[in-house]
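Every protein chain but one is kept in place in this view of the complex.
Right after this comes chain A.
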Amino acid sequence: MSDEAILAEPAAISLRGVSHSYGAVRALVDVDLDVRGHEVVAVVGDNGAGKSTLVGVLSGVLVPDAGEVVVDGRETQLTSPGLARGLGIATVFQDLALCEDLDVVENLFLGQEIRRGPMLDEVAMEREAQRLLAQLAVRVPSLRAPVAELSGGQRQAVAIARALLGEPRVLVLDEPTASLGVTQTAEVLTLVERVRDSGFGVVLVSHNLADVQAVADRVVVLRRGRLNGEFDADVASYEQIVAAITGVAPPGEAAR
């Protein structure tokens, strides 16, 4: 899809005027964010810029002090993680929230197991897991291997696949490559592109600008809790983004 077509599409999820404070610390101030299908929106910023708070708000873990979320043109509140998932926002947290002793299939369906009567339906779950991982071109040594035996990149892939199981519209990834090596980072970024190309909107929260420039369609910069610029990733230069992150805007570049 062309950039123009994507921008013409109504946003799947929008944040409007979201603010949140921890006591006297204003972590987010009047933040707007649109996420559409078929696009990767990167949220970047320095440590303490409000990225994690934004993830918390999107995932429903944090209820913001002000502002609302617009889903399908309707204003609503994300007051719990379950509600956020129900509205189509799936979040992969930085710690991945996997159970290391459980195998890949068990982790994919953790908390949403398929049952046949009172018993778990392992065959159905394994079939669905195989289909999903094949669709994402994710390779694991065995579907029945404990997650403890997987590489960091494979774990990230399992966590992303699990988030996609609920058929969300928007996938929020919190620092997906923070602890990965070069090869595995490349694998995860390829996976992010594949997720985007299947029609999902992706919010990529990262402080790794190389990753961001590799996959993002738009880059949104947070600085001290406020939006400090929004860039088209194909056009913006590394220096422009760094300037927006650090707060020294180069001349001619309008910060919103």
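Annotations for the structure displayed:
Please note the rule applied: a contact is a pair of C-beta atoms (placed from the backbone, for glycine too) under 8 Å apart; a residue touches a chain by one contact, two chains touch by 3 or more; residues count from 1.
To be clear about the criterion, contacts and distances are computed from a predicted model.
The complex appears with one chain absent; UniProt names that chain "Xylose transport system permease protein XylH" among the candidates "Xylose transport system permease protein XylH", "NADH-quinone oxidoreductase subunit", "Decaheme-associated outer membrane protein, MtrB/PioB family" or "Carbon monoxide dehydrogenase large chain". Interface note: of A:Asp32, A:Asp46, A:Glu68 or A:Glu113, the residue touching the hidden chain in the full complex is A:Glu113. Residue A:Leu150 is the one among A:Leu150, A:Val170 or A:Val212 that touches the chain missing from this view.
Counting over the whole complex, chain A has residues 81-82, 93, 95-102, 106, 110-113, 115, 118-120, 122-124, 126-127, 130, 139-141, 145-155, 179-184, 187 touching the chain that is not drawn.
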